[in-house]
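Let me begin by presenting the structure, written as structure tokens, before commenting on it.
In this view, the complex is presented without one of its protein chains, the others remaining in place.
Entry: subunit A
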Amino acid sequence: MKQSCFPVVFKGGLILLKDFFTKPKKKKYATIPSEAAKHDVPEGLMTKCPNCRKILYSKELEKNLKVCLHCGYHLKMNAFERMDSFIDKGTFQEMDGQLISENPLGFPGYLEKLEQIRKKTNMNEAVLTGTGKVNGHDIVLAIMDSSFIMGSMGSVVGEKITRAIEEADKLKLPFIIFTASGGARMQEGVLSLMQMAKTSAALNKFSDNGGLFITIMTHPTTGGVTASFASLGDYNFSEPGALIGFAGRRIIEQTIREELPAEFQTAEFLLKHGQLDAVISRLELKETITTVLEIHGQVGELQW
């Protein structure tokens, strides 16, 4: 196979050389697919993997939890898809879906932007919280969604996560969070910053009471979210290839005036530098977390 490849490449090179000296022929007509042909392939039937560029059947891709069947790339999931993939069917009970952001700084256009995104995502904010079961184990769950203003953390995100932690504390259940965020929300200024302290303080209480907290960092987890609850798990896991970091890549490159390696701030990079417990494929995630939950049994109790 490799040997027969050689002349083909060579031939291609020849054609290019020839083209270099002759005027390219203009196409006399353009092909426009007919309306009928367009309708042959319904919208959304196929999905292109952003990593290997191969075309996949969307249904097949969804069945495979949006993990590319060719290269194993983990495509983006929204909060509801994530919940469906992780929580036992029909057991999810949403919490605090009625909380809505205000505009504490009077930031121009912020409320309109929120209204628009709420309609588009069908979420009240960048995190979905609730209770549910994972292979029969009761948990409290939070799932951040990067399609809601980059999953940024404002007052409502901080409040919903804090309430979820408090619910887990009250019910003596493990708390699991899937993080995905660009960091603190600029439009809420210092109030966003303070959500870092608020969530961390709630986790401190939860931890003191023996609560189990697992974080699963998904693409991307950055800024103030990484610098608060995302890093505070009893177990810090991540999906393969996820971008995880504090400062933005461009800012770091500008500061240190050198180009960063491609794998910088990926889950694998963090694992190598001792910042993660494990990188877990989405296809094995539910089973692995189930094992962790089984090892922990009831929160705060060790029975033998």
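Please note the rule applied: a residue touches a chain if its C-beta (ideal position, glycine included) is under 8 Å from a C-beta of that chain, and two chains touch if they have at least 3 such contacts; residues count from 1.
In the analysis below, contacts and distances are computed from a predicted model.
Think of the chain that is not pictured: of "Acetyl-coenzyme A carboxylase carboxyl transferase subunit alpha", "3-isopropylmalate dehydratase small subunit", "Peptidoglycan glycosyltransferase MrdB" or "NADH-quinone oxidoreductase subunit E", UniProt labels it "Acetyl-coenzyme A carboxylase carboxyl transferase subunit alpha". Remark: the omitted chain is touched by one listed residue; of A:71, A:100 or A:278 this is A:100.
The hidden chain makes contact, of the residues A:132, A:151, A:174 or A:224, with A:224.
Mapped onto subunit A, the interface with the missing chain covers residues 80, 94, 97-102, 104-105, 107-108, 118, 122-124, 128, 154-156, 158-159, 162, 184, 186, 188-198, 200-205, 207-208, 223-224, 226-232, 245-248, 251-252, 255-256, 258, 260, 264-265, 273-275.
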